[in-house]
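Can you read through this structure? Questions will come right after.
Presenting subunit A:
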Amino acid sequence: MAPEPPLLSMSGITKSFPGVRALDGVDLDVQAGEVHCLLGQNGAGKSTLIKVLAGAHQPDTGTIRWRGEEVTLRSPIAAMRLGIATIYQELDLVEHLSVAENVHLGHEPTAAGFVVRGKAAKASTAALLKRLGHPEVDPGRLVGDLSAAQQQIVSMARALSHDVRLIVMDEPSAALDPDEVDHLFRIVADLTADGVAVVYISHRLEEIRRIGDRVTVLKDGRAVARGLPAESTPTRDVVALMTGRNVEYVFPERPTAPPAAEPVLSVRGLARHGEFAPLDLEVRPGEIVGLAGLVGSGRSEILETVYGARKASAGQVLVDGRPLRPGSVRAAVRAGLGLAPEERKAQALLMLESVTRNVSVSAMSRFSRGGWIDRGAELGAARKATRELSLRPDNPSVPVRTLSGGNQQKAVLARWLLRGCRVLLLDEPTRGVDVGARAELYAVIRRLADEGLAVLLVSSEVPEVLGLADRVLVLREGRVVHEAPARELDEPRVLDLVMEGSPAS
Partner candidate 1 sequence: MTQHVSPPRDGTGKAAPLDGPPAWRVRLGRADVRTLTLLGVLAVLVLIGGITQPDSFLDTHNLQLVLTQASVIGVVTVGMTFVIVSGGIDLSVGAIVALSSVWATTVATQEYGFAGILFTAIVVGVGCGLVNGLLISFGGMVPFIATLAMLASARGLALQITDGRTQVVTVPSVLDLAERDSYVLGIPPLVLVFAAVTVVGWLVLNRTTFGRRTVAVGGNAEAARLAGIDVRRQRLYLYLLSGLCCGIAAFLLIALAGSGQNTNGNLYELDAIAAAIIGGTLLTGGRGHIIGSVLGVLIFTTITNIFALNNLQTDVQQIAKGAIIVAAVLVQRRTASTH
Partner candidate 2 sequence: MTKLTSRRGLLFGAAAVSAGAVLTGCTSNDPDDGDDKAAADTQPAADDKPGKPVTIGYAGPQADHGWLNAVNDQAKKRAEKYSEITMEITEGSNDTAQQIGQIETLINKKVDVLVILPADGKALTQVGLKAMRAGIPVINLDRIFNSPQAYRCWVGGDNYGMGLNAAHYIGEKLKDKPNAKVIELAGIDNLELTQQRTQGFDDGLKNYPNIKKVARQAAEFTVESGQSKMAQLLQAQSDFDALWNHDDDQGVGALRAIEQAGRDDFLMVGGAGALSAFQAIKADSGVLKATVLYPPTMAASAIDLARALGQGKGVSGLAEFEIPSTVTCYSAVVDKDNVDQYMSTGFK
């Protein structure tokens, strides 16, 4: 590497939100002219990190150096002035404005300080588009009329309209077809040849191998590996870093005899167009079944479809042999299903409410008569359920938003415990949960199974699925590629299965 200081050097970046530590001492170095890839599962902290870099979030602690000098990125404008541009996954373009207007939004070329010089804007936009190899995009067209790929080009032109030294691209290939991706890579190569640095975020390992120089892997808000050579690091090592553990957990003991009871949950030929292929699975009382797979393998979609939150295009879900009304969460809940969804705050919790009310919301009929709530009974039941899960603090009257991630998850589990549900669907149960609190959560889940609950578990962390589940279904691109008892599988085998077909390492 060049002897001069790196273009960008972030060190010890920490950022907490109520209930979760999104970044926990992250370091990141980016050299001028390199493509630095940022890898990590959903929720690993990538988006928080790039928002810090874009000036949209202020870090709690840590320092950012730009060309060796310490800087504070107080706002997106401050970041932009330094030459840092961010192209978000959700393109932040104004659909009802023209290409040129979008490119120059906020720094329009003006006469007398306020009269927008439309022609000058169009001319410079055309020049930028040409530089990006897309002279066919008309600067006068409305952005809303463009294709996704063209919109991305506009976003990039906007970044380049500033004197940009570093471009952050958040999953730029997600909305593109292969030709367009090739083109994108050419643009990236041109940019780096000019000395511009690119921070490239993607789930697609093969892309990273093609254009990346170095790789930083984030997991649970920490950089578990920094500056790995993108070309030579074996894919399996990268995946292991993303999905693996850096702490060996003690997973709870499995019961000695496999459960013999009839399955409480049966899924037959369940499918959703474009998301996952027909799927069969069974879960017995006392059993934990795990679904392992990478992002995009359809794991969350399967869980939500079983729960009726998404409507299946084929197949059925049976509880105790009786089919559920498709697409009805209420039918699923009534039949005894309960879901702890992936996005706890957005999908499960009433953040303004107390723990009690969050726990009781699905079982209000238990302590109400004629719609009238017996609040004493409610509090008692909530207290009993949260104590059973050792939820801290031991006071169900506190607002749920003041709880840590692990305890928020316990509140969700307590909800279903109180409801008396018989099948628990867990989507990423330890997402955003502090490492220290995970073992406890695993013990809780196993205990619930031992008490007779059927558990269907989805996790992006292979060791978690292997350590917790009795039986594992491995998913790849919406298909079950393997099914086996967990004790017959190990991490390398599962990694091979989830990546089968990816370029060999």
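Assume a contact is a pair of C-beta atoms (placed from the backbone, for glycine too) under 8 Å apart; a residue touches a chain by one contact, two chains touch by 3 or more; residues count from 1.
Regarding selection, all candidates are chains of the complex that A comes from, given by their letters.
Predicted, not measured: the structure shown is a model, and the values here were computed from it.
Colleague: Please name the candidate from 1 or 2 that touches subunit A in this complex.
Modeller: 1
Colleague: Mind listing the subunit A positions that touch candidate 1 in their complex?
Modeller: Residues in contact with candidate 1: 16-21, 222-228, 233, 237, 241, 246-247, 249, 307, 309, 329-330, 332-334, 339, 341, 346-353, 357, 360-362, 364-365, 368, 371-373, 375, 392, 402-407, 415, 419, 434-437, 439.
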